[in-house]
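Just below is one structure, and these are the notes that go with it.
A single protein chain has been omitted; all remaining protein chains appear in their positions.
Moving on, here comes subunit A:
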Amino acid sequence: MRGKAAQARWGGGVWRRGGRMSSVPGLQVDCEELLGAFQEADTVRFERFAELWRERRFHTIFYGRIRALERNKLTKKTLEVAQQYFLPPYAFQIRVGALYLLYGLYSTQLCQPKQKIRIALKDWPEIHKFQQDLINSQHYDAAYIFRALRLARAFHFTAMPKLLNYRTKKKIQENEFKEEFKEPSNRVNSLITNDVLEELMNIHDHYQKMKCVISADKSQPDKALSLIKDDFVATLKDITLEHQEWQQNRMKLFLNAKETDEMLNKKEQGNLLESEGSERANALARIKYKSYSAVVEASKSRRHRQVKLESSESGSNYGKSPSRSKKASRRPQLARKRDSLGIKGEMQVAKETVTQHIGMPVITEENSDEEEVSLPKRKRRC
(Lines give C-alpha, C1' and ligand atoms only; values in the text may rest on other atoms or scores of the structure.)
Protein backbone atom coordinates (compact mmCIF):
# COMPACT_ATOMS: atom_id res chain seq x y z
CA MET A 1 0.00 0.00 0.00
CA ARG A 2 2.95 2.27 0.55
CA GLY A 3 4.13 1.41 -2.93
CA LYS A 4 1.07 3.05 -4.32
CA ALA A 5 2.23 6.36 -3.00
CA ALA A 6 5.37 6.13 -5.03
CA GLN A 7 3.59 4.96 -8.14
CA ALA A 8 1.03 7.64 -8.25
CA ARG A 9 2.74 10.67 -9.59
CA TRP A 10 0.06 13.22 -10.08
CA GLY A 11 -2.55 14.84 -8.05
CA GLY A 12 -2.42 17.67 -5.64
CA GLY A 13 -4.93 20.26 -6.58
CA VAL A 14 -5.62 19.06 -10.07
CA TRP A 15 -9.21 18.31 -9.27
CA ARG A 16 -10.02 21.44 -7.49
CA ARG A 17 -11.57 23.33 -10.33
CA GLY A 18 -15.16 23.43 -11.28
CA GLY A 19 -18.36 22.15 -9.90
CA ARG A 20 -19.60 22.34 -6.40
CA MET A 21 -17.42 22.98 -3.49
CA SER A 22 -16.60 19.44 -2.59
CA SER A 23 -17.29 17.72 -5.82
CA VAL A 24 -15.33 15.85 -8.38
CA PRO A 25 -15.89 17.70 -11.67
CA GLY A 26 -18.27 15.85 -13.96
CA LEU A 27 -19.07 13.15 -11.45
CA GLN A 28 -22.53 14.34 -10.61
CA VAL A 29 -23.45 14.43 -14.29
CA ASP A 30 -22.13 10.91 -14.81
CA CYS A 31 -23.94 9.51 -11.78
CA GLU A 32 -27.21 11.15 -12.74
CA GLU A 33 -26.90 9.92 -16.28
CA LEU A 34 -26.44 6.35 -15.08
CA LEU A 35 -29.27 6.60 -12.56
CA GLY A 36 -31.45 8.23 -15.21
CA ALA A 37 -30.86 5.31 -17.55
CA PHE A 38 -31.70 2.93 -14.72
CA GLN A 39 -34.89 4.85 -14.10
CA GLU A 40 -35.84 4.63 -17.74
CA ALA A 41 -35.23 0.91 -17.67
CA ASP A 42 -38.03 0.90 -15.13
CA THR A 43 -36.68 -1.89 -12.99
CA VAL A 44 -34.88 -2.42 -9.74
CA ARG A 45 -32.97 -5.50 -10.89
CA PHE A 46 -29.23 -5.44 -10.29
CA GLU A 47 -28.64 -7.40 -13.43
CA ARG A 48 -30.01 -4.55 -15.50
CA PHE A 49 -28.05 -2.00 -13.50
CA ALA A 50 -24.86 -3.97 -14.05
CA GLU A 51 -25.48 -3.91 -17.79
CA LEU A 52 -25.87 -0.15 -17.75
CA TRP A 53 -22.73 0.15 -15.63
CA ARG A 54 -20.72 -2.05 -17.98
CA GLU A 55 -21.91 -0.17 -21.07
CA ARG A 56 -20.42 2.96 -19.54
CA ARG A 57 -17.38 1.19 -18.13
CA PHE A 58 -18.19 3.03 -14.96
CA HIS A 59 -15.39 1.40 -12.98
CA THR A 60 -12.91 3.54 -14.93
CA ILE A 61 -14.27 6.56 -13.02
CA PHE A 62 -11.30 6.15 -10.67
CA TYR A 63 -8.69 5.94 -13.41
CA GLY A 64 -5.91 8.40 -14.07
CA ARG A 65 -2.51 9.05 -12.56
CA ILE A 66 -3.44 10.28 -9.15
CA ARG A 67 -1.27 10.36 -6.07
CA ALA A 68 -2.39 8.31 -3.12
CA LEU A 69 -3.44 11.20 -0.87
CA GLU A 70 -5.46 12.76 -3.66
CA ARG A 71 -6.90 9.40 -4.56
CA ASN A 72 -8.23 9.01 -1.03
CA LYS A 73 -9.88 12.41 -1.13
CA LEU A 74 -11.29 11.83 -4.58
CA THR A 75 -12.75 8.49 -3.60
CA LYS A 76 -14.30 9.90 -0.43
CA LYS A 77 -15.97 12.61 -2.44
CA THR A 78 -17.13 10.16 -5.09
CA LEU A 79 -18.85 8.02 -2.48
CA GLU A 80 -20.35 11.14 -0.95
CA VAL A 81 -21.86 12.20 -4.26
CA ALA A 82 -23.35 8.76 -4.87
CA GLN A 83 -24.65 8.50 -1.32
CA GLN A 84 -26.98 11.47 -1.59
CA TYR A 85 -29.28 9.54 -3.97
CA PHE A 86 -29.55 6.75 -1.44
CA LEU A 87 -31.75 8.79 0.87
CA PRO A 88 -35.14 10.47 0.61
CA PRO A 89 -36.53 12.56 -1.02
CA TYR A 90 -35.44 10.34 -3.87
CA ALA A 91 -37.86 7.74 -5.12
CA PHE A 92 -37.52 4.12 -4.19
CA GLN A 93 -36.21 3.08 -7.57
CA ILE A 94 -33.52 5.76 -7.58
CA ARG A 95 -32.53 4.76 -4.07
CA VAL A 96 -32.09 1.19 -5.21
CA GLY A 97 -30.04 2.49 -8.12
CA ALA A 98 -27.96 4.50 -5.65
CA LEU A 99 -27.41 1.40 -3.55
CA TYR A 100 -26.07 -0.41 -6.60
CA LEU A 101 -24.00 2.62 -7.52
CA LEU A 102 -22.46 2.68 -4.04
CA TYR A 103 -21.81 -1.04 -4.25
CA GLY A 104 -20.07 -0.59 -7.58
CA LEU A 105 -18.04 2.42 -6.53
CA TYR A 106 -17.07 0.93 -3.20
CA SER A 107 -15.96 -2.33 -4.76
CA THR A 108 -14.07 -0.93 -7.72
CA GLN A 109 -12.27 1.90 -5.93
CA LEU A 110 -8.50 1.79 -6.02
CA CYS A 111 -7.76 2.87 -2.46
CA GLN A 112 -6.10 0.51 -0.06
CA PRO A 113 -7.59 0.20 2.51
CA LYS A 114 -10.89 1.12 0.91
CA GLN A 115 -12.58 4.42 1.63
CA LYS A 116 -15.83 3.98 3.50
CA ILE A 117 -19.41 5.05 2.96
CA ARG A 118 -20.60 7.33 5.73
CA ILE A 119 -23.96 6.76 7.38
CA ALA A 120 -25.18 9.30 9.92
CA LEU A 121 -27.19 8.17 12.91
CA LYS A 122 -30.15 10.36 11.96
CA ASP A 123 -30.34 8.72 8.53
CA TRP A 124 -30.22 5.19 9.90
CA PRO A 125 -33.96 4.70 10.58
CA GLU A 126 -34.68 5.65 6.97
CA ILE A 127 -32.04 3.23 5.70
CA HIS A 128 -33.22 0.48 8.00
CA LYS A 129 -36.77 0.94 6.76
CA PHE A 130 -35.50 0.83 3.21
CA GLN A 131 -33.83 -2.51 3.88
CA GLN A 132 -37.07 -3.81 5.38
CA ASP A 133 -39.02 -2.64 2.33
CA LEU A 134 -36.55 -4.46 0.09
CA ILE A 135 -37.06 -7.67 2.01
CA ASN A 136 -40.82 -7.31 2.30
CA SER A 137 -41.22 -6.72 -1.41
CA GLN A 138 -38.81 -9.55 -2.12
CA HIS A 139 -36.21 -7.53 -3.97
CA TYR A 140 -33.69 -10.11 -2.96
CA ASP A 141 -30.89 -8.82 -5.14
CA ALA A 142 -31.02 -5.35 -3.60
CA ALA A 143 -31.40 -6.71 -0.08
CA TYR A 144 -28.51 -9.08 -0.69
CA ILE A 145 -26.26 -6.29 -1.90
CA PHE A 146 -27.00 -4.05 1.05
CA ARG A 147 -26.24 -6.97 3.31
CA ALA A 148 -23.04 -7.69 1.41
CA LEU A 149 -21.86 -4.11 1.90
CA ARG A 150 -22.47 -4.38 5.63
CA LEU A 151 -20.57 -7.64 5.83
CA ALA A 152 -17.71 -6.12 3.85
CA ARG A 153 -17.58 -3.41 6.52
CA ALA A 154 -18.11 -0.77 3.87
CA PHE A 155 -19.66 1.73 6.25
CA HIS A 156 -18.54 4.25 8.77
CA PHE A 157 -21.29 4.77 11.30
CA THR A 158 -21.06 8.43 12.09
CA ALA A 159 -22.64 11.23 14.04
CA MET A 160 -23.16 13.45 11.01
CA PRO A 161 -23.13 12.94 7.24
CA LYS A 162 -20.07 15.08 6.64
CA LEU A 163 -17.12 16.38 8.55
CA LEU A 164 -17.88 19.80 9.97
CA ASN A 165 -15.17 22.39 9.89
CA TYR A 166 -16.90 25.58 10.85
CA ARG A 167 -16.15 26.80 7.37
CA THR A 168 -17.76 30.08 6.67
CA LYS A 169 -20.35 29.24 4.14
CA LYS A 170 -19.25 30.74 0.88
CA LYS A 171 -22.67 30.09 -0.36
CA ILE A 172 -25.16 27.95 1.39
CA GLN A 173 -25.08 24.95 -0.81
CA GLU A 174 -28.71 24.66 -1.67
CA ASN A 175 -29.59 21.06 -1.82
CA GLU A 176 -30.82 21.01 -5.32
CA PHE A 177 -32.42 17.65 -5.60
CA LYS A 178 -32.91 16.28 -9.03
CA GLU A 179 -36.63 16.62 -9.62
CA GLU A 180 -36.95 13.68 -11.97
CA PHE A 181 -35.57 11.33 -9.34
CA LYS A 182 -37.97 12.33 -6.63
CA GLU A 183 -41.01 10.48 -5.56
CA PRO A 184 -43.77 12.57 -7.14
CA SER A 185 -45.38 14.26 -4.22
CA ASN A 186 -49.07 13.68 -4.49
CA ARG A 187 -50.98 15.98 -2.21
CA VAL A 188 -54.29 14.98 -3.70
CA ASN A 189 -53.71 11.36 -2.86
CA SER A 190 -52.60 12.13 0.62
CA LEU A 191 -55.67 14.29 1.16
CA ILE A 192 -58.23 11.98 -0.39
CA THR A 193 -57.50 8.62 1.10
CA ASN A 194 -59.82 5.65 1.18
CA ASP A 195 -60.70 6.48 4.77
CA VAL A 196 -61.77 9.91 3.69
CA LEU A 197 -63.78 8.51 0.83
CA GLU A 198 -65.51 6.07 3.13
CA GLU A 199 -66.30 8.81 5.59
CA LEU A 200 -67.65 10.97 2.78
CA MET A 201 -69.77 8.09 1.62
CA ASN A 202 -71.25 7.68 5.08
CA ILE A 203 -71.95 11.35 5.43
CA HIS A 204 -73.52 11.44 2.02
CA ASP A 205 -75.78 8.50 2.87
CA HIS A 206 -76.78 10.16 6.09
CA TYR A 207 -77.45 13.38 4.24
CA GLN A 208 -79.67 11.62 1.75
CA LYS A 209 -81.65 9.96 4.53
CA MET A 210 -82.14 13.25 6.34
CA LYS A 211 -83.44 14.79 3.13
CA CYS A 212 -85.85 11.91 2.71
CA VAL A 213 -87.18 12.39 6.22
CA ILE A 214 -88.12 15.99 5.60
CA SER A 215 -89.45 15.37 2.11
CA ALA A 216 -93.06 14.76 1.11
CA ASP A 217 -92.21 11.46 -0.52
CA LYS A 218 -90.28 9.72 2.23
CA SER A 219 -88.53 7.39 -0.19
CA GLN A 220 -86.97 10.17 -2.21
CA PRO A 221 -85.80 13.70 -1.42
CA ASP A 222 -87.67 16.64 -2.90
CA LYS A 223 -86.28 18.10 -6.10
CA ALA A 224 -85.74 21.40 -4.28
CA LEU A 225 -83.30 19.67 -1.97
CA SER A 226 -81.16 18.29 -4.75
CA LEU A 227 -78.13 20.49 -4.29
CA ILE A 228 -75.47 17.89 -4.77
CA LYS A 229 -74.84 15.12 -7.25
CA ASP A 230 -75.83 11.72 -5.94
CA ASP A 231 -72.69 10.02 -7.13
CA PHE A 232 -70.26 12.68 -6.05
CA VAL A 233 -68.11 10.36 -3.97
CA ALA A 234 -67.52 8.07 -6.91
CA THR A 235 -66.81 11.07 -9.11
CA LEU A 236 -64.33 12.40 -6.60
CA LYS A 237 -62.52 9.08 -6.58
CA ASP A 238 -62.34 9.02 -10.37
CA ILE A 239 -61.00 12.55 -10.48
CA THR A 240 -58.34 11.64 -7.95
CA LEU A 241 -57.20 8.68 -9.96
CA GLU A 242 -57.25 10.71 -13.12
CA HIS A 243 -55.08 13.31 -11.48
CA GLN A 244 -52.61 10.73 -10.36
CA GLU A 245 -52.46 9.31 -13.84
CA TRP A 246 -51.94 12.74 -15.33
CA GLN A 247 -49.17 13.54 -12.92
CA GLN A 248 -47.33 10.35 -13.65
CA ASN A 249 -47.66 10.76 -17.37
CA ARG A 250 -46.32 14.24 -17.14
CA MET A 251 -43.37 12.87 -15.23
CA LYS A 252 -42.81 10.33 -17.94
CA LEU A 253 -42.91 12.97 -20.63
CA PHE A 254 -40.46 14.96 -18.64
CA LEU A 255 -38.16 11.99 -18.67
CA ASN A 256 -38.53 11.48 -22.38
CA ALA A 257 -39.89 8.05 -21.79
CA LYS A 258 -41.53 6.37 -24.66
CA GLU A 259 -43.39 3.41 -23.24
CA THR A 260 -46.92 3.65 -24.50
CA ASP A 261 -48.28 0.73 -22.62
CA GLU A 262 -47.62 2.69 -19.48
CA MET A 263 -51.08 4.20 -19.80
CA LEU A 264 -52.68 0.85 -19.38
CA ASN A 265 -50.59 -0.03 -16.42
CA LYS A 266 -51.42 3.15 -14.67
CA LYS A 267 -55.00 1.98 -14.36
CA GLU A 268 -53.83 -1.03 -12.42
CA GLN A 269 -51.86 1.18 -10.22
CA GLY A 270 -54.96 3.22 -9.61
CA ASN A 271 -56.77 0.12 -8.55
CA LEU A 272 -54.14 -0.58 -5.99
CA LEU A 273 -55.02 2.72 -4.44
CA GLU A 274 -58.52 1.51 -3.82
CA SER A 275 -57.53 -1.72 -2.21
CA GLU A 276 -55.00 -0.37 0.21
CA GLY A 277 -55.84 1.69 3.20
CA SER A 278 -53.44 4.24 4.49
CA GLU A 279 -51.27 6.68 2.65
CA ARG A 280 -48.18 4.76 3.61
CA ALA A 281 -49.61 1.61 2.11
CA ASN A 282 -50.38 3.57 -1.03
CA ALA A 283 -46.81 4.66 -1.25
CA LEU A 284 -45.58 1.13 -0.82
CA ALA A 285 -48.00 -0.09 -3.40
CA ARG A 286 -46.74 2.45 -5.89
CA ILE A 287 -43.23 1.40 -5.17
CA LYS A 288 -43.98 -2.25 -5.58
CA TYR A 289 -45.95 -1.64 -8.69
CA LYS A 290 -43.14 0.33 -10.20
CA SER A 291 -40.53 -2.27 -9.54
CA TYR A 292 -42.66 -5.14 -10.70
CA SER A 293 -44.03 -3.54 -13.78
CA ALA A 294 -41.15 -4.75 -15.88
CA VAL A 295 -41.72 -8.26 -14.66
CA VAL A 296 -44.74 -10.19 -15.72
CA GLU A 297 -46.61 -11.48 -12.72
CA ALA A 298 -44.94 -14.60 -11.46
CA SER A 299 -45.38 -16.83 -8.52
CA LYS A 300 -43.52 -15.73 -5.44
CA SER A 301 -40.99 -18.49 -5.51
CA ARG A 302 -40.22 -18.06 -9.17
CA ARG A 303 -39.84 -14.36 -9.12
CA HIS A 304 -36.10 -14.31 -9.32
CA ARG A 305 -36.16 -16.53 -12.37
CA GLN A 306 -38.67 -14.27 -13.99
CA VAL A 307 -36.24 -11.48 -13.41
CA LYS A 308 -33.60 -13.27 -15.36
CA LEU A 309 -35.97 -13.54 -18.25
CA GLU A 310 -36.66 -9.86 -18.21
CA SER A 311 -33.06 -8.86 -18.27
CA SER A 312 -32.12 -11.20 -21.03
CA GLU A 313 -34.85 -9.61 -23.07
CA SER A 314 -33.49 -6.20 -22.43
CA GLY A 315 -30.12 -7.64 -23.26
CA SER A 316 -30.97 -7.13 -26.91
CA ASN A 317 -30.59 -3.47 -26.24
CA TYR A 318 -27.12 -4.00 -25.02
CA GLY A 319 -24.64 -1.47 -26.26
CA LYS A 320 -27.10 0.80 -27.96
CA SER A 321 -28.17 3.06 -25.15
CA PRO A 322 -30.06 5.34 -27.50
CA SER A 323 -30.87 8.35 -25.42
CA ARG A 324 -27.57 8.54 -23.73
CA SER A 325 -25.34 10.86 -25.68
CA LYS A 326 -28.21 13.20 -26.20
CA LYS A 327 -28.82 13.35 -22.50
CA ALA A 328 -25.26 14.00 -21.60
CA SER A 329 -24.97 16.91 -23.97
CA ARG A 330 -28.28 18.30 -22.90
CA ARG A 331 -26.95 18.96 -19.46
CA PRO A 332 -24.98 22.09 -19.03
CA GLN A 333 -21.30 21.76 -18.54
CA LEU A 334 -20.19 22.48 -15.08
CA ALA A 335 -18.98 25.92 -14.52
CA ARG A 336 -15.25 25.89 -14.33
CA LYS A 337 -13.45 27.91 -11.90
CA ARG A 338 -9.78 27.77 -11.50
CA ASP A 339 -8.39 27.78 -8.08
CA SER A 340 -5.09 29.32 -7.63
CA LEU A 341 -3.06 26.72 -5.92
CA GLY A 342 0.23 28.28 -5.28
CA ILE A 343 1.86 28.52 -2.07
CA LYS A 344 1.47 32.05 -1.02
CA GLY A 345 4.50 33.95 0.02
CA GLU A 346 6.73 32.50 2.59
CA MET A 347 6.63 33.95 5.98
CA GLN A 348 6.45 37.62 6.16
CA VAL A 349 8.23 39.39 8.85
CA ALA A 350 6.72 42.67 9.72
CA LYS A 351 8.68 45.55 11.00
CA GLU A 352 7.83 46.70 14.38
CA THR A 353 9.77 48.60 16.87
CA VAL A 354 10.34 47.36 20.30
CA THR A 355 9.66 50.00 22.78
CA GLN A 356 10.73 48.28 25.89
CA HIS A 357 12.47 45.29 27.29
CA ILE A 358 10.02 42.44 27.21
CA GLY A 359 10.45 38.75 27.67
CA MET A 360 9.57 37.83 24.15
CA PRO A 361 10.79 39.00 20.77
CA VAL A 362 8.51 40.79 18.37
CA ILE A 363 7.73 38.50 15.48
CA THR A 364 4.71 38.44 13.32
CA GLU A 365 4.27 35.76 10.82
CA GLU A 366 1.83 34.52 8.34
CA ASN A 367 1.25 31.08 7.14
CA SER A 368 -0.89 29.73 4.45
CA ASP A 369 -2.00 26.30 3.65
CA GLU A 370 -3.72 24.71 0.77
CA GLU A 371 -6.56 23.78 2.99
CA GLU A 372 -7.33 26.92 4.72
CA VAL A 373 -10.03 27.16 7.23
CA SER A 374 -11.54 30.33 8.34
CA LEU A 375 -12.30 30.97 11.90
CA PRO A 376 -14.52 33.53 13.42
CA LYS A 377 -12.72 36.73 14.08
CA ARG A 378 -11.79 37.06 17.65
CA LYS A 379 -13.59 39.79 19.33
CA ARG A 380 -11.33 41.98 21.30
CA ARG A 381 -12.93 43.37 24.34
CA CYS A 382 -11.57 44.61 27.54
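One rule holds for everything that comes next: a contact is a pair of C-beta atoms (placed from the backbone, for glycine too) under 8 Å apart; a residue touches a chain by one contact, two chains touch by 3 or more; residues count from 1.
To be clear about the criterion, contacts and distances are computed from a predicted model.
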Check: One chain is missing here; what is its name in UniProt, given the choices "C2H2-type domain-containing protein", "3-methyl-2-oxobutanoate dehydrogenase (2-methylpropanoyl-transferring)", "snRNA-activating protein complex subunit 3" or "tRNA (adenine(58)-N(1))-methyltransferase non-catalytic subunit TRM6"?
Finding: "snRNA-activating protein complex subunit 3"
Checklist line | Chain not shown: contacting residue from A:L121, A:I203 or A:I228 | finding: A:L121
Item checked: Residues in subunit A touching the chain absent from view -> 1-2, 5-15, 17-18, 24-27, 29-30, 46-47, 50, 53-54, 56-65, 67-70, 72, 103-104, 107-108, 110, 113-114, 116, 118, 120-122, 124, 128, 135, 138, 140-141, 143-145, 147-148, 150-153, 155-160, 162-167, 169, 172-173, 301, 304, 308, 324-325, 328, 334, 346-347, 349, 351-354, 357-369, 372-378
